[in-house]
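Shown here is a partial selection of chains from the complex, left in place.
Letters are used for the chains, namely A, B and C, taken in the order the chains are written, and counting of residues starts over at 1 for each.
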Amino acid sequence: MTRQPDQLLQVRNLSKSFVGVKALDQVQLDLKKGEVHAVMGENGAGKSTFMKILMGLLSPDSGEIWLESEILKNADVNETLKRGISMIHQEMLVVPELTVAQNIFLGREKTNWLPFWLDDAHSNAQAEAILQQMGVDIAPTTLLKHLSVAEMQMVEIAKAISNNAKVIIMDEPTSAISDKEVATLFKIIKDLKQQGVGILYISHKMDEIFQISDTITVLRDGQYIGTKPASDLDQPTLISMMVGREITNLFPEIVPSKDDVVLSVKQLTRQGVFSDITFEVRKGEVLGLAGLMGAGRTEVARAIFGLDRYDSGEIQLNGQTVRVQSPAEAIALGIGYVSEDRKGLGFIPAMTIQDNITLSSLPQHAKAGWVMTDSEATVATRMMQNLRIKATGAAQKVSHLSGGNQQKVVIAKVLQAAPDVVILDEPTRGIDIGAKFEIYKLINDLTAQGIAVVMISSELPEILGLSHRILVLSKGKQTALLSTTEATQDMIMKFAMQ
Amino acid sequence: GQGSSDNKEANGGKKMKIGVTMLSMQNEFIVKVSDEIEKKAQEMGVELIVVDAERSALKQVEQVESFIAQKVDAIIMNPCEVEASSPAVTKALAAKIPIVNVNSETSAAPTAFVGSDDVESARIAMNYIAEKLGGKGNILMMHGYMGQAAQIKREQGAREIFQKNPNLKLLAHQTAEWDRAKAMSLMENWIQSYGANVNAVFAQNDEMGMGAVNALTAAGRKDKVIVVSIDAIPDALQAVKKGTLNATVFQNAQQQGANALETAVKIVKGEKFEKQTLIPFQLVTKENVETFLK
Amino acid sequence: MNTILARSKNLGQYGIFGAFVVICLGLAVINPQFMTVSNWTIIITQVSINALLAFGVTFVIITGGIDLSLGSMVAVTGVVAASLAHPDTYPVIVPIGVGVLSGVAMGALNGLVITKSKVPPFIVTLGMMTIGRGLALILSKGRPISNLSDSFNFIGGGSVLGIPFPILILVVFFILCTLLLKKTVLGRYIYAVGGNEQAATASGIRVNKVKMAVYTLCGGLAGLAGILLTARITTGQPNAGAGFELDAIAAAIIGGTSTSGGTGTMTGTLIGALLIGVISNGLDLLNVTSYYQQVVMGAIIIGAVVLDSWNQKK
């Protein structure tokens, strides 16, 4: 093999198969010092598999990986970490019962003069410094389980960049954080570039890719499609490389909503989390919920859905006051919720796609407690087609799906329960551009059917492109209710930071 | 021997208090001994603290430690193990509290002993088998829980008889852990492999004997196989009467219990007492079963 | 022939099936007595009690729980049933019904405490194990309850068309439990709760009700097992069933049910129970001395599961 001296990482003819799936087929990659190299592809294209192999978490079937002048053979994570590769994982790999500092330094603990004796004071101080530098306000002694998904993501970032690595892999680092944190991350990336660190960057957010990447490699269905300098590409070309077809006009046209109020929330308060939240959503309307990380949007959604209690206020559904005590009641009343915490609240990993899709609506597919599998199969197949879920079949386990496809399964499940109002919490998190387009269309279809939609999203273009009205939350209080015609990104940000 | 009379004065006018630790209150025979102790205690106006060692020598030692801390006047112990329960005796004696072993022995000598020798019970049972078979035949033996004092001693007694009768062949021996259901399964499996070759079964307790009888009856082989066991629990006596169990060995719970308490009281009061009271076993067969079925 | 092959391949998914076949073949070669109809009748009869318990605890383990009180429930229900089963008192349905119900009640109590208090199932059912043992002793005054009616004893010792009654019960409940787990809404929910409890809640499943159901079911099956045992040994024994819980849990896990919840099948559990029964029968047939029996038993069980896990990797 020919190796160039300035290459940090070189990958040649890497292949990997799972049972029934060829996840990677003869993939190539070159990463230079100080380069941000984006790896692009649809959900299930093989990006995460690729990165896990580089990290030593999976072993390839064939192919070679060179780190500078040395070949990496059968290296496990322990070794790759020592050799200077670190990774931000797509499916947050944190230890919930350990503190922030303990997570950041996991595997390379600070010790005193005895090499096995922990020096927690030292690691707390260091963690504090790193977090401060990143502009994140989390105490290093907080337990990870007490953080929001977004905060966990920031801890993962801190962990990866504090390793003094030569190569940092970032697998969808921004899927769970809002613009403010994204900006912080990009600043960090710039600094790292300057220090000669090579970065492999994966994201489904197109504008990010063009903002920071130098080079782009595209995968499609495990095949290597090509590598180009970012400056040679524009969004439509990139998308057609990824998808194999063209997608224009990402956001469908907004159809005006009806007048009937479906969900009405009055002065909803949960002490210390959010207070006096008041809004209504009408038939066929999309209400966007914008705000920064930690603004309390998820908490409001959880309270409405019966996952958390609320202290005061009132919720009305179709004009009736309801007191929702559990998700079971919420679903029965016609409320659906797609959580931002896909892994925790979204699906049952060991169950099949079909069983997951019908889980919230199982009584519809049952007679006298007896499940009618045929009826389930029909629905599951239809949903898989509608949402373009990429899988070997409805009987595939959800744990074996790529992140984006898992998200689609969750959405399918919630829609199957035929809700009057759906709360979508970061619905396109980790979803590829093609699928995003499909989900936007789907949201449009929902509203056309008269379903009311509450959409929480940290992607402002998404909020602006789909909502009829936008509610902005900041630190648990609502600061603005804007109509889409008057709203702009800057305006929303202003209210969100208030 | 002689007891100390200090306790009597120390006790003043208060009721005499005796701590009792029993091998296992899940064993019918032991429960009976314990009941007899309590009956006698009520008769004699003695206060009892009865605890269950659940077959654990460690627990038993701890219970005796606890009795010592509570300053009981005397201790009655139904030892779990010969050796392992000995520290209890040593500790009690060191604390100047008299201790009476009931039913079985420890290697450390207690103030007094009331009971029987497990080795003898097995000799009696096996002798009956030897006699019935004319000193010749194939025998299966069911052990109790391996390593426990009663199992060891009953095996020892049985082996003595095998030695004396070279034509008695021990076909196989396994543990059924004193348990009727386990014994039944074991017997079923044995019937598969030894079938018509078996002449007799010696089970180290009645529970297992009853299990063997059940399995043999179900297989239609009971009339061809002699089953003998030990303890004379009511079920076994009924079975002997019916003729399904050929014989059992009676251990006198009533005498053991009552005698143990009487001895303990004598010691505390400083009266004269027997250092060792051996209560004989009796073979129970169809001929004499009525006398035990009161 | 083809369908048989296909079917046995299908069985391969149930954890331990391959190892089970290997062990059976080995025993058949060493001892020809092993492969007789009469010996298998005995094995399956002996296995029936453990299998019933294992079915019950499979439901529980799939939800991510555990039940250590099985053995004590067997004792309580056995004692309760026996005390109502003397000849010429009640019709046989009474001891059976009340026996099973007492199991149901104890199971429901387990479920209630577990769902209401969030105390780990290990502690609740361990406590219930102790309580149950005490109850059985109190109810029976520490003495076996014998002199049971013939119709009651028939449950444990009788045969229908030459098939021992315990085997019939085993087959019926194997089918019922399989259907419940695979074909009903409750069965689906059981898997969901064990697979991801939070996600199950968020999907609108009333997790506590599902847990109540499995512990109650497990108690009911333990009640049935207790009655079977009592009828088999024709006595209600207060100290019966000690340690049964470990055998039952072992059968479930050997059969592929994961203690972390979410996976498991009744077929796997049945094979697990049969495996334990076959090894125990085989060791007796081969007359392995009792000390070594334990060593061999432990080693074979570990070995079988190791074999199986290698097999699955391929």
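In this text, a residue touches a chain if its C-beta (ideal position, glycine included) is under 8 Å from a C-beta of that chain, and two chains touch if they have at least 3 such contacts.
Source: prediction; values computed, not measured.
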Whole-assembly formula, with each chain kind represented once in the display: A x1, B x1, C x2
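Keep in mind that, in the parts below, only the chains that are shown with their structure count from here on.
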Relative to subunit A, chain with the most remote C-alpha centre: B
By mean Cα position, the chain sitting nearest the middle: C
Inter-centroid spacing, subunit B versus subunit A (mean Cα positions, whole Å): 71
Cα-centroid distance, subunit A relative to subunit C, in whole angstrom: 44
Junction residues of subunit A - those touching two or more other chains: none
Complex interface listing, subunit C residues touching subunit B: 31, 33, 36, 38-39, 42, 45-46, 49, 137, 141-144, 146-147, 157, 229, 232-235, 237-240, 280-281, 284-285, 287, 290-291, 293
Interface residues, subunit A side, partner subunit C - complex: 305, 307, 326-328, 330-332, 337, 339, 344-351, 355, 359-360, 362-363, 366, 369-371, 413, 417
Interfacial residue positions of subunit C with respect to subunit A in the complex: 183-189, 191-192, 195-196, 198-206, 262-263
